[in-house]
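Note that this complex is displayed minus one protein chain, with the remaining chains in position.
Now for subunit A:
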Amino acid sequence: MASISEHDTQQDRQGFRPSMLINDTRYRGLTFQFIALMLIILAFAWLGANLMSNLAAAGLDISFGFLDEPAGYDIAFSMIDYTSQSSHLRAAIVGVLNTLLVAFMGCVTATIIGVTAGVLRLSKNWLIARLMSAYVEAFRNVPVLIWILIIGAVVTISGANPRAFLGEEAESNLFLGMFAFTNRGLYAPAVEIGPGALIVLIALIAGIAGAIAWRWYVKHTLFSSGKLLPGWPMWLILLAPPILAYFLFQGAIGLSMPDTMANRFNIQGGTLVGKPLIALWLALSVYTGAFIAENVRAGILSVSKGQTEAAAALGLRPRRVMNLVVLPQALRVIVPPLISQYLNLTKNSSLAIAVGYADITATLGGITLNQTGRAIECILMLMLFYLIISLAISGVMNVYNSTVALKER
C-alpha cells in the first residue's frame, strides 16, 4: 500500500505526461473508453452515411411533409373525429389514442387478474390453487399473438350476426333491451351528455372526495381515541351528491340505446365495443395477468412466515393479515417486475393489426407507411412513440415504487 501511494505522489509531482494514457492504470481505462466511444460514433456515422447514400441512390429523401397530406383511408374505431380526408398526422394520433386506450385497459385488468390469481394460487384450497396454476402455466407459455387470434376467433364464432337482432321480427332480442353480443363486438348504450352534465360530474367528484375524507377521519379517530366509527356513511357521502344532482338536472346525462331498426346490416346508435378491441384487450390482460400472478406470488412468499404467524398471534383475521401485514411488505418485491410487465403489455399491443385494431402500428406503421412509402420516417416516429410511452410508464411506476420501497433512514 505504502509503495503505491508513494508512487502516486511521485507521479503527481511530475505532472501529467501523454504516455500515462497507456501506461498508467488510472488513465488507461479512460483511454480505452474514449477509443470505444469513438468507434461506436464512427459505426453509427458510417451506418447513417450509408443510409443517406442509399436513399440518394434510390432517389428518396427524408421528409415529414407527408404528415399533412390527407390520409385517404378510414379507421373503424376512433376516439376523436376522423374521416378519410383527415391528415396522416391525425390518423397517427388516432392510433396513439387507441394504443393508449388498450394499454391502459389492459394494465388495469391484468393487475386485477394477476393479483387475484397470484393470491389464490397460494390458497389452501387444493382445487383453487391448482386451477390458478393451470391458468398461469397455460397463458404464460403460449405466445400472446396466438391468444389474440384465439379470442378474436372465439368472438367471431360465438357471437351472433348483428342481422339476427335487426328488423321488426328479429330472431334475437337485445339483452335487457340494451346489450347485444355479436360477432362484430358488443353493442351497448352510449352515454349522452346534455346541459348540466358538468354539475353532475362535479357532484361525483365531490362525493369521491367526501368519501375519502370520511375514511381519513375514521382512521384518525381510531388511532387518536381508539373509537371505531361505522364505515357505511362513506357510501352515503359517495353516492348521494351525484344521484341527487342527476335527478335535479333531468336530462343532463342520458343513455342512447342501440337501434335495431335503422339499418339492414348493423345495429346503429349506442356504442360498439368492437371485436378487435375485445380480443386484444382480453388477450393482453390474461396473458400479462399470468406473469403478474407469478410476481405477486413471489412477493407474498418473500414475506417471512414469522410475520404471518406474529400477526395471527395478535388476533388479526386472515384477511387483515393479508391486507395489513403481508401485502404492504410484498409490494416492494412485486412493484419493480410489475413495471416491466406494464411495459411488455404496452409494447405487445403493437400486435393489434392481427385482429384489425387500429393502433399506432396499424395506422402510422401500417397503412400510412404503405400508402406513402415513407418507411424510415414512419418507423422512426413509431420507435420514438414507444420509447416515450415506455419511459413515461416506467417513470410513473418508479415514483410509486419509491413510496412502497423499504424506507431507509
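Simple rule for what comes next: a residue touches a chain if its C-beta (ideal position, glycine included) is under 8 Å from a C-beta of that chain, and two chains touch if they have at least 3 such contacts; residues count from 1.
In this section, contacts and distances are computed from a predicted model.
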"Na(+) H(+) antiporter subunit C", "CbtA family protein", "Amino-acid ABC transporter-binding protein YhdW" or "DMSO reductase anchor subunit" - which is the UniProt name of the missing chain: "Amino-acid ABC transporter-binding protein YhdW"
Residue of A:Ala245, A:Ala358, A:Leu382 or A:Met397 in touch with the missing chain, whole complex considered: A:Ala358
Contact partner of the left-out chain, one of A:Gln268, A:Gln329 or A:Ser390: A:Gln268
Missing-partner contacts on subunit A, residue numbers: 39, 42-43, 46-47, 50-51, 54, 57-60, 72-76, 83-85, 156-157, 161, 183-184, 262-266, 268, 275, 353-354, 356, 358, 362, 366-367, 369-373, 375
